[in-house]
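Only one protein chain is missing from this complex, and each of the others stays in its spot.
Our next item is chain A:
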């Protein structure tokens, strides 16, 4: 070992830029920047490179935008990502198949049920139990996913509105989202990080009174959703900021792999719920929404229209669930199904006392079975599966690989935010710097899903 290696930190070396002047802008000091830039312009350098983020309110989390500007025109736009990488995929390889749900629900934190769903569908395909999932579990999954689509689109519209200065859109968007989160809390116990959809079914039956709450919510939303249309659809400022911004046509979308609202805004009605139905989506009556302008305004209108369709599906789910009271929500195979059910006790939610009595006092085998399934988990036959779902942002798929063990050999998530964010450059280059924000908001990236 030479002396020079001593005390050198591999990760803490300087990151000074090698050429050009650097301004650190945190607000209220534009004068110094303007003066500095005009001085630089006198030297013949008119090119300005702006680093926006990684933490900035309009970057939907921790996205770093590197913009090259000429005046107010963007000549080059690049994304720097990875600031929220937490190694979820790697971590999943060290937990059981069921515990994997707990990890992947944290990826795209605005649409947790979709992460759980695509992973669970992959595991169920490998287990070959796709046809054995109880009807009630499938309906509850659809119910939760469509409620989740509502809450996710509400945030997309709310934050998108906030970024162009429409603060009322944000406040009412979050007001309605709170109602959806209350429903999640009622059904799963948590507002996010649910880990509720699990291989074999769902974690728990609907609590008493949930259907009434859902119906009240649907009735309320039917009154409130038109408010968004009244507030935004024909609003001249809103339209002026969104129309023609972030244009990307069908061939551009397919080349760059964009799905979800950006793809449907080109007029192509591609929706996996219709094209390759899963979890019984073929039994529901709903339409795929399209728009023909291929711009940010079209994507906004699609999200708005899709919320109405989601409400329709939620209503149908509630009707079906009313007739499924007491039906099982977990696969009948005792070698896969989680052995215990939760129940409310005097000290809160916990294992049901009936189950505890059974394993502790009545059946030694049941105790062993419970212990083995909870600590060791089940084995999944070797193979690989990819079952994508239509998340609010597009095609979300989990490539699940098993080597026959009790843990995933590999789980890779094809996240729509990650893929769609690639379109930032084509959507914003040549436009104004203020339109970059609108273009990114119309993609609606969630950095938790991008970086995983």
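Some points to look at:
Keep in mind that, in the parts below, a contact is a pair of C-beta atoms (placed from the backbone, for glycine too) under 8 Å apart; a residue touches a chain by one contact, two chains touch by 3 or more; residues count from 1.
To be clear about the criterion, contacts and distances are computed from a predicted model.
Entry comment: the absent subunit's protein name, as recorded by UniProt, is "NADH-quinone oxidoreductase subunit C", drawn from "NADH-quinone oxidoreductase subunit C", "Helix-turn-helix transcriptional regulator", "Succinate dehydrogenase cytochrome b556 subunit" or "ABC transporter permease subunit". Touching the chain that is not shown, out of A:246, A:298, A:388 or A:445: A:388 (per the contact rule at the top). Of A:59, A:266, A:419 or A:442, it is A:419 that touches the chain left out of the display.
Across A:75, A:102, A:235 or A:276, the residue that sits in touch with the chain not pictured is A:276. Taking the complete complex into account, A:256 is the one of A:192, A:256 or A:342 that touches the chain left out. Contact residues of chain A toward the unshown chain are 10-11, 13, 81-82, 85, 87, 89-91, 93-96, 125-126, 128, 254-259, 268, 270, 275-276, 375-377, 382-386, 388, 395, 397, 399, 401, 403-407, 409-410, 412, 414, 418-419, 421-422, 451-452.
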